[in-house]
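Of the protein chains in this complex, one is absent; all others appear in place.
== chain A ==
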Amino acid sequence: MAACSIEDVLAKAEQDEAEKLKSITVQKELDLEFDIGNLVAYDKNRIDIRQFREQKKEDFLRSLARDNTQLLVNEIWKHPTERVEEVIVVKLPEPTTPLPREKPPPKPRPPTKWEEFAKLKGIQKKKKTNLVWDDVAKNELHRLRNIARAQKIKVPGVGLTPTAQQSKTDLARAVNVAKSSTASAGKFQDRLPKEKAPRNTGKKRKFQPVIGNFSNEKQRQLDLLKVMDSKKPRLDVNKAVNKQMREDDREESAAKFKKGGKKGRKGGNFSGKGKGGGGKGKGKGRAGGKGQGPPSGKKGAGKPGKH
């Protein structure tokens, strides 16, 4: 009894499977050839010409196409699928039909000047390893810091102390610091012919955060008000003295110039600018002329420029 039922169950299962597959199976004499990489199917079966003529052409072609497409789709569905962003996608193999290329394969590029030079000199390309904390450098840094603390001098920041491996940026920074450490703050230091001026220099302004320490902010504001309120002026003695000295110098030089100018006029300076005049006017005129000279010169240059 049990044996019969098992057989029945198996038979029924097979029947069910066949039913399911009935809708997608297609009977063909010869199997089709597929090139799934290109989504192409080649059907080499003979086409019954009589059937083609009897049936309506379009219907015959349509049924043939349906069968072939079904086989092609069956073949495509055999390939592995994966889910990419909520979409099920089938992974296609490489195309198998040989198709001609568009252009001939690329020729190897001729080596560049650097590549030739490197080959000549035997220079190999060195791969830069990732930055690793150097124990030797750490010791050096600590040693210098201790010395500085003992002698109470300032230590230059990280990067200016010489380490084993210095990167391009470190060296550049060291060069810039060295250049600007002269009496004139590097203003008259010559630059190499193709060296560019260093950017990112200049004071960095630090601003207090908008909402930070409330008590701090309150204190600062109160101090400011106190200073504004006080009757005594805030005097920076140094600044004041320097300012005064500059003023004095200026006055002196102006006075010298005036004296010199009058004397020169008496001596009979007939320099050919032709702005001659009489008496006081001459001195003034000359000064005025001199003052106007460059602008008028500019005007003259400007005019032809406009047209």
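Methods note: a residue touches a chain if its C-beta (ideal position, glycine included) is under 8 Å from a C-beta of that chain, and two chains touch if they have at least 3 such contacts; residues count from 1.
We take it that contacts and distances are computed from a predicted model.
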Undepicted complex member, UniProt protein name, chosen from "Exostosin-1", "ATP synthase subunit delta', mitochondrial", "Ribosome production factor 2 homolog" or "Trafficking protein particle complex subunit": "Ribosome production factor 2 homolog"
Residue among A:E102, A:D135 or A:D190 touching the omitted chain: A:E102
Which residue of A:C4, A:I88 or A:A197 touches the chain not shown here: A:I88
Options A:S23, A:T112 or A:S215, residue touching the unrepresented chain: A:S23
Residues from chain A at the interface with the omitted partner, ascending: 19-21, 23-24, 37-47, 49, 52, 57-58, 61-62, 64-66, 68-70, 72-74, 76-77, 81-82, 84, 87-92, 95, 97-107
